[in-house]
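Only one protein chain is missing; all other protein chains are in place.
Note that the chains take the letters A, B and C in the order they are written out, and that residue 1 is the start of every chain.
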Amino acid sequence: MKKVIALLLFLGLLFFLGTGLEQGLKLGDRNTLAGKAGEAYLKRTVNSADPSASPSQVEYGSETDIEENAANTLTAVVVGYRSFDTLGEVTVLFLAATGVMALFFASGKKKRLALAKPNFILSVSSGFLLPLIILFGAYVFTHGHLTPGGGFQGGTIIAAAVLLLYMAGNAYKAPATGLKVLEGFSGAGYLLIGLAGLLLTGFFLNNFLPSGKMGALFSAGVIPVVYILIGLKVSAELSGIVSDYMGED
Amino acid sequence: MINPGLSSLFIFLVFVASLLAVEAKKAFRAVLFMSLAGLLTAVIFVLWKAPDVAMTEAAIGAGFTTFLFLMALNRIRGKEK
Amino acid sequence: MIMQNPVLLIAVPLLLAFLIPVFSSFFKGAVRFIPVLAGGFNVIAAALLIPQASGDVAVTEIGGWASAYGISLLFSSQIGYMILAVNLTALLAIFYYILNERDLGSPLAYPIAFTLALSGANGMIMTGDLFNLFVFMEMTAIAGYIIAVHKKGYLGTFRFVVLSSVGSAFFLIATASLYNATGFLNMAMAGKNLGALSTPFISVISVLFIMALSSEAELLPLNGWVAPVYRESSGAGSVFFASVFSGAALFAVIKVMLIVFGINYAYVHQGLLVLGLVTLAAGEAAAFKQSNLKKMVAYSSIAQSGLIIAAVAAAMRSGVLHNGLFNAALFQLINNILAKALVLLGIALLGQATLKEIGGAGTRKKWLGVFISAGVLSLIGMPGFAGFWSKLFLVRELVGNRMFVFTLVFLLAALFEAYYYLRFLQSLFLGKSTTAASLPKTSWVTYILLFVLAALIILIGFAPDVIIRAVSGLSLGGVL
Partner (left out) sequence: MGHEWLSLWSFLYGPLSIFLVGLYGLLTQKNLIKMAISINIMDYGVNLFIISLGYVPSAEAPIYTDAVKTYLPVFADPLPQALVLTAIVISVAVTAFILALTIKIHSQYGTTDLTKLGEMEL
């Protein structure tokens, strides 16, 4: 009976949302960027007099100093135009990691969960896999402004390395306090960059470094610095969650 | 222009996988179907030209989340024995 | 110049919260005091910002991006008073926590959650960007989960997590659709471009937004978590839910309604009005039946959310903004924040759960009884207290605008409310205790906290024009 009601609700809501939204949305082929904020982000014309109409001056490989010059526009949006959202987002992750810690910590003891039998191949191969994974993770978050990837993806990859360590042997236990301190420092670093922007340029989270040549590793001003901090923070947070889940009551 | 058939097929697959995940009797199977749906979602993101999001979804959405679910199931089962 | 940037109200608590794990490895005990630093900074900063703000909304751009495209914060004296009220009650709750509550579980979690709840609430109140509102909403929500779970109220918290996840999914759908259709995430720009869209689209979007914000604003569809969470949370925690979170979320609803939808969509506001009145009636009816004190206040809090939203919707309904009604609603919101905090702190100090258990406690602890009475009398609208004026203004404006059905529902609800709150006072002073347990000791510092709140309520009660001047003549919309 309950399922029937839920099914009716499903169909009703699908009809309500679908038909209603269909009237206003520009879907698929009808979708254009014209006049949207996304277009101005791509053209890097947010701060010009007429963001939607002005001719584009953006060019890959050139040094024209426009709006941070990150080749990956998504990164420019995430850590540039909408950096404040990202600050909130890492805070949310920080809060969740704290919450998970609080829930598991409540029972007092902090021993790690013993695995039945660590995989032999895994424990042998982890020795040389580990540096590779960490290197790859670091590569992903240092090149976030040039290629797909960035702090969140790189951070997850590094957390996977910590998980590998847990899987490889029963002796390993992540340094919980150290991770928490690293989290705090990288989060505070992000905020201090924001406050430095406020002091130097008058706007919170504004860029205060030279923006360089689009496509070069040392470009895009403050963006790579922030993404490295986010990478560290996310890796510490997710590793912390891994170690909390691997702990035993 | 990508073939609209391709993305709609993948969407359908995600739909089926999520239906199976919701309706599965065993929690373990539900987790597997959920992570299948997550991976297929990442494929759709690639088709719709969002490689960054696809990477995040594959690493965090499908990978890390699945780990969390499996650990949770493991700990709950460990108690029930 | 830099000190005048409202972003500091968000950034400073964030910075302090990130430093908590770092501090805790040096000075373990000091961590508890960091939320006080954050709250104290915010109260002082808000008090310094208000005199410089005017009635018009000033836009602060984050990152230096043009406000239509980047993220911006809005600040006006109205927003300033809202921030001041929210942060002041939060600060008092944090003091209460330091004086009277022990940390269960991790010693870091509670301070981090309190500090970040402050930034989240301030962000929700000030932000002018829809997606940014979502991020701050999630931040306050997760801080809320930690606060709710701290006394091991796992089940209530689970319900809270589920409902607010549903709410945030709705919010994302609405925000993304609005972006696709209007091209902007900035509230004012999205609202400006909304006019070109069809009625079905706008009504779906508005329903989605209201559903989404209802979980934290304690409005009807998604507020099933409120009673269990209030019952299971600590004293400071319940003040955070009743005053900080619901105040910020209600203000966010009002802001989205006013800036995005404006006054042109009568059907949207009509729907919101009905929703608010239903929430009001349902909340008062549920509170009427409760004997558990915290649950009674929880349902009363739901009812007040309904009343405020209904009044705001009524003020925008007819194509012109009725300033008087709108301001009366905001005045009621601020009064409610202060009085709820006082009553909840008082109930926490009584240390008893039900109406019967507190019998006669007011005669044994006279000062506590006096302070609780001040809060309760303000809530039911007794002359001489702040609540009297906001209720009077509401009635006057409602009758003046010929909204008789609303007036009737409001007056009936106020009668119910007066009945169950007076029953609470009667039990507090005249009842006989059913438990032999002695009341917990209360330090004089705690009494100072209660005194501050009670003094504010009485001060507003005798000179309401201070607040009225602050909130009147100012409208949020129309600027930008």
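In this text, contacts are C-beta pairs under 8 Å (C-beta built on N, C-alpha and C of every residue); 3 or more make two chains touch, one makes a residue touch a chain.
Here the structure is a predicted model, which means the values were calculated and not measured.
Partners of the chain left out, restricted to shown chains and counted across the full complex, are A, B, C. Taking the whole complex into account, chain B touches the unshown chain at residues 1, 4-5, 7-8, 11-12, 14-15, 18-19, 21-22, 27, 30-31, 34, 37-38, 41, 44-45, 48-53, 56-57, 60-61, 64-65, 68-69, 71-73, 75-76, 79. Touching residues on chain A toward the chain that is not drawn are 2-3, 6-7, 9-10, 13-14, 17-18, 21-22, 25, 27-29, 31-33, 36-39, 41-43, 56, 58-61, 71-74, 76-78, 82, 85-86, 89, 92-93, 95-97, 99-100, 103-104, 106-107, 147-148, 152, 214-215, 234, 241, 244-245, 249. Listed by residue number, the positions of chain C touching the unshown chain are 131, 135, 138, 142, 145, 149, 152, 154-155, 157-158, 161-162, 165-166, 168-169, 172-173, 175-177, 179-180, 185.
Please note the rule applied: only the chains that are shown with their structure count from here on.
Viewed as a contact network, the protein chains form an open path, each link joining two chains that touch.
With each centre defined as the average position of its C-alpha atoms, the distance from chain A to chain C rounds to 31 Å.
Chain A and chain B have centres, each the mean of its CA atoms, that are 19 Å apart. Chain B and chain C have Cα centroids lying 37 Å from one another. Put simply, chain A touches chain C in their complex at residues 16-17, 19-21, 23-26, 31, 35-37, 40-41, 46-47, 51, 80-85, 87-89, 91-92, 94-96, 98-99, 101-103, 105-106, 177, 180-181, 183-185, 187-188, 191-192, 194-195, 197-199, 201-207.
Only residues 1-2, 5, 7, 11, 14-15, 17-22, 24-25, 61-66, 68-71, 104-106, 108-110, 112-113, 116, 119, 123, 131-132, 135-136, 138-139, 142-143, 145-146, 149-150, 152, 173, 177, 179-181, 183-186, 197-198, 200-205, 208 of chain C touch chain A when the two sit together in their complex. Interface residues of chain B, counted against chain A in their complex, comprise 4, 50-56, 59-60, 63-64, 67-68, 71-72, 75.
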